[in-house]
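Only one protein chain is missing from this complex, and each of the others stays in its spot.
Moving on, here comes subunit A:
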Amino acid sequence: MDIAFIIEKFILVAVIFGISLVIAMYSTYAERKVAAYLQDRLGPDRAGPFGILQPLADGLKMFMKEEIIPTTSSKWLFIVGPGLALLCACIGTAVIPWGSPMLIGGKVVPLQVSDINVGVLYIFGVVSLGVYGVMIGGWASNNKYSLLSAIRAASQNISYEIAMGLSIIALLLMTNTLSLKEIVDQQHGFNWNVWYQPLGFLIFMVCSFAETNRAPFDLPECETELIGGYHTEYSSMKLGFYLFAEYINMFVSSAVMATLYFGGYNYPGMDSMATLLGPTWAPLFGTAILFGKIFFFIFFFMWVRWTIPRFRYDQLMNLGWKGLIPLAIANIIITGVVIAIIEKF
């Protein structure tokens, strides 16, 4: 544990943190642009060329707004809520392998903050902590709509976490490891997990839509029923934190999907590229590929949002408990049987 190691990790953390904040910032812009183009409109185009400075304008607006803390709220929890939401969204990025080890100045640097051997479990833990931000915020607001929204968020997340966990188990049966780094390395080239686990991926994707509270599962914050839900009482940058947390969650779950099922930084023809670009630039190219996949998933999130209408609450529960969980269990059984047969012969 020398000082160089600490500096290296510190730089890596700072870079990843910065990148995820910038991506979250521009996701708000992308969301509005994608929404506009899917609806034959133009979207924001006033701030800078093509409206590229719109997120800055939005951020400035958030900072300048009056900070209101309702007198009937529990003040401490009211402040903790958005902070917790943003914190939980951000720390998920720590275990995701962003690239294969990179050679910088004669030193091999792994492009992953920490390769813990229970990476998948860590992601799950962080994701399920994320709902506490919503719950605490909704409870502390002392507003019935916020409370309803917090209850919805909690029950929705619990219901879909089960199906999500079960869909991952089928994947883990194949990979025999919980370390995200090893899972990615097993998917070398074009040997992606999604070819072996299409059903598992589908379940995982639907569940991550639910976990990030995105449409069509955005019941906790639906404007028409709950006037904004858990962030009804929030203003200024606290509201900004909640909105930001949603976009960072989207980024992280896109990264997890790309890592677990779409080979992370692996791409077909990566070996010839590695010899062509050398040990410094080839990992960076892989990272760019990973970000390409992530951006596709973020776009997919937005694409779905403008296609499918919101579920009714009972439909949400039906889909989760009667649809996805039995499917996930069936997936585990099939995977287990197939693996047993392959190992036998």
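We adopt the following convention: a residue touches a chain if its C-beta (ideal position, glycine included) is under 8 Å from a C-beta of that chain, and two chains touch if they have at least 3 such contacts; residues count from 1.
The rule is short, and it goes like this: contacts and distances are computed from a predicted model.
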Chain excluded from display, named as in UniProt, from "Cytochrome c550", "ABC transporter", "NADH-quinone oxidoreductase subunit I" or "Malonyl-CoA:ACP transacylase (MAT) domain-containing protein": "NADH-quinone oxidoreductase subunit I"
Residue among A:Ile158, A:Ile308 or A:Ala330 that touches the chain left out of view: A:Ile308
Residue of A:Ile19, A:Leu38 or A:Leu53 touching the missing chain in the full complex: A:Leu38
For subunit A, the residues touching the chain missing from this view: 36-42, 45, 303-304, 306-308
